[in-house]
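The structure is given below, and queries will be raised subsequently.
Heads up, one of the protein chains got dropped from this complex, but the rest are sitting where they should.
So, chain A:
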Amino acid sequence: MQFMLLFSRQGKLRLQKWYVPLSDKEKKKITRELVQTVLARKPKMCSFLEWRDLKIVYKRYASLYFCCAIEDQDNELITLEIIHRYVELLDKYFGSVCELDIIFNFEKAYFILDEFLLGGEAQETSKKNVLKAIEQADLLQEVSNTGLHPESFVNPSCV
């Protein structure tokens, strides 16, 4: 995967994860064009489109578009499953997730994504394990904020 964008029906960006090095200007340009292209698609059209030399896989969940750019040899159908898995993770974490959750807790959305994907590939295929890792990390954050020594969390045997 080269990048993933989340944006609303009005074209407002809610999350951007880039796995390739691009300048800020280029990222803005790509985002603008892609958002325009995807928003122009009719509801009955298929979830894939060719854009520049990339394959774009997108899916709409309620008011948010999840849009991934994959390479030629990547499997479009499984990318749809990747998107779906991320939505499920968000849903489980926030409890029936909606766009507002992602707006007000965008940093958490990133943390969850970074526990699921790394460098554009899935690092963990078990929903349970991703959520457990986030849970533990959140706990560690709590602890570090309240002053308890973080070393009590040295390498637990479970994931």
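To be clear about the criterion, a contact is a pair of C-beta atoms (placed from the backbone, for glycine too) under 8 Å apart; a residue touches a chain by one contact, two chains touch by 3 or more; residues count from 1.
Keep in mind that, in the parts below, contacts and distances are computed from a predicted model.
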Missing subunit (named according to UniProt) among the choices "NAD(P)H-quinone oxidoreductase subunit 6, chloroplastic", "4'-phosphopantetheine phosphatase", "AP-1 complex subunit gamma" or "TEDC1 protein": "AP-1 complex subunit gamma"
Contacting the left-out chain in the complete assembly, out of A:Tyr61, A:Phe94 or A:Phe111: A:Phe111
Residues of chain A in contact with the chain not shown: 13-16, 18-19, 21-23, 28, 42, 44-50, 73, 75-78, 80-82, 85, 103-104, 106-107, 110-111, 114-115, 118-119, 121-129, 133, 136-137, 140-141, 143-145, 150-151, 153-156, 159
